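Pasting a structure here, questions to come.
With one protein chain removed, the remaining protein chains of the complex are shown where they sit.
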Amino acid sequence: MTDTAMAATALGKRFGRRGGWALRDCTFRLPAGRVCAVVGPNGAGKSTLLALAAGLLAPSEGRVTVLGTDPASARARVGYVAQDKPLYPQLSVAETLRVGADLNPGRWDAETAERIVSAGDLDPRKKIRALSGGQRTRVALALALGKRPELLLLDEPMADLDPLARHELMGTLMARAAQYGTTIVMSSHVVAELEDSCDHLLLVGGGRVRLAGEIDDLLAAHTRVSTATGSTVPTPMDGSPDGAPGGLPELAPHTVVESRVTGRQLTALVRPAGPLPDDWRTSAPSLEELVLAYLRNPQAAPLTPAEPEEAAV
Amino acid sequence: MVEYRIDRHSGVATYVQIVQQTKQALRLGVLQAGDKLPTAREVVEATAINPNTVLKAYRELERDGLVEARRGVGTFVRRGLNTTPADSPLRAELDAWAVRAREAALDRDDVAALFTAVLDEHFAVPEDPDGRTDRFSRTDRPDGPVRHSRTDMQDRHDRHDLNPGDPS
Partner (left out) sequence: MTALALSPDASKTTGHAPGAGWLFRLHRPALYVWIAVVAVLAAGLVWLWGPLTDSSAAAWREYNEFCIKRGSCHYDPDAIVRYKDVYGYTTGALTALPFVVAAWAGAALFGRELEHGTAQLAWTQGLSPARWLATKLIVPTILVTAGTGLLVTLHRLMWSAGDGRIDTAKSWYDNLTLHTNGPTTVAFALTGLAGGALGGVLLRRTMPALTFALTGVAATRFLADQLMPHLWPAVTRVTSLDDGYRSAGLGVDSGLVTATGAHIADPGCGPTSVSSTCKTVYDGLDATGFYTTYHPESHYWPLQLTTTALVVAVATALAVAAFVLLERATATPTRGGTEASV
């Protein structure tokens, strides 16, 4: 197993010659063994990114590498579940697993696949078209895990699941990561459900990567600040990176993600570039606050470190 | 065997909760020297948290000298914590004091506030090493850790709009 699970360099994808760019200029690196959350609003490009990594689409520009090689060569080692969990409606659950075994000869883990299916009390003779959404998710996950992937790409896997199934299947995925070091990449547009299980974040907004890195490092690199401001003129909420005209001079030289002035109070989310003044009240942001701030301010400079920035004290 | 219960809304980091619950189990005698801690796989399968969190907790316990990791076998308890048996004189004194407090017409909250004040005076407040607790709120609100509630994006947005002057 290589030590980079997934990496992209200036990756872009456009559908059709005159279509809009679903993804543009995406660069990031995901080390192996992580559980990564791909977060962003609907239509941000999360599904496109996962489909590119799974080898289902060819990039329009740039490149993406998976497990050290291109996605087409890594097909046998990568598991993928699409957002609509496609399955063969005319087959039964048991036959579907057998097709999985047919397609992955020599690599198929029948025991794991059957265990996931039976944990949901699924009748193996039931036809796929008669299954509920949650049951289909279960079968789709069983197919993906049965091929013993080194990298798992899951597009909104928990969408159809009730809380009990969600907990149980998340536990199964985490156990997989714990036992085999499988890298798991899950997309969602709800931050809360991924916070405890993921240690890496990829924030995609408007087709671009806004944040990429270890969650702990990303949080440590940001600080919420609150201070009194001299001016009472309402200033725009833009996050100019260097306090240029339109920004707030008090916040320079730190990189501002989001700032707001109410009355005489200035609050902001910044990436400190040095020591902060003592009279500023500071606190650590939560993951949701961080994600929201970047999504609300698309002009803020993205943070996709190869090495994490040093967090200012 | 110890079972971990992770409370996502307590504001305490997950790995700290594991460390605390392990120490609690050691104190109560649920875990004794030589016992094997559950594997990371077992813990995450039951709690659906990230495996690295469990490993981080186990590493901290190892740093404290409470457990030791044996390669390929598992993590084992090295020594117990100072347990206070149920019949110790400290416990008896505390019982007597509680009776006197009740007679003095103190209710549960009064006793808790009094006890916490004394606790803070004599024992250091446990520092969260990652600095996650809100420093701002600690100086202004000394009555416990901050509650970060996990809601989805829309709720958070609304909440932010309701409290425009509140930086937290």
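The chains carry the letters A and B, assigned in the order they are written, with residues numbered from 1 in each.
Note that a contact is a pair of C-beta atoms (placed from the backbone, for glycine too) under 8 Å apart; a residue touches a chain by one contact, two chains touch by 3 or more.
Note that the structure is predicted; figures quoted are calculated from it, not measured.
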{"item": "Contact with the hidden chain (one of A:R29, A:R98 or A:R115)", "value": "A:R98"}
{"item": "Of A:G40, A:P59 or A:P157, the residue in touch with the unshown chain", "value": "A:P59"}
{"item": "For subunit A, the residues touching the chain missing from this view", "value": "9, 14, 17, 32-33, 52, 54-65, 70-73, 75-80, 82, 84, 86-91, 95, 98-100, 102-109, 143-144, 147-150, 177-181, 199"}
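The rule is simple: only the chains that are shown with their structure count from here on.
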{"item": "Mean-CA-position distance for subunit B and subunit A (Å)", "value": "30"}
{"item": "Partner subunit B, residues of subunit A touching it in the complex", "value": "35, 167, 170-172, 174-175, 177-179, 189-192, 195-199, 216, 220, 224-226, 260, 262-263, 265, 267, 281-284, 286, 288-289, 291-292"}
{"item": "Parts of subunit B lying in touch with subunit A, wherever the complex brings them together", "value": "6, 8, 14, 39-42, 44-54, 130-132, 134-137, 148, 150-153, 156-157, 160, 164-165, 167-168"}
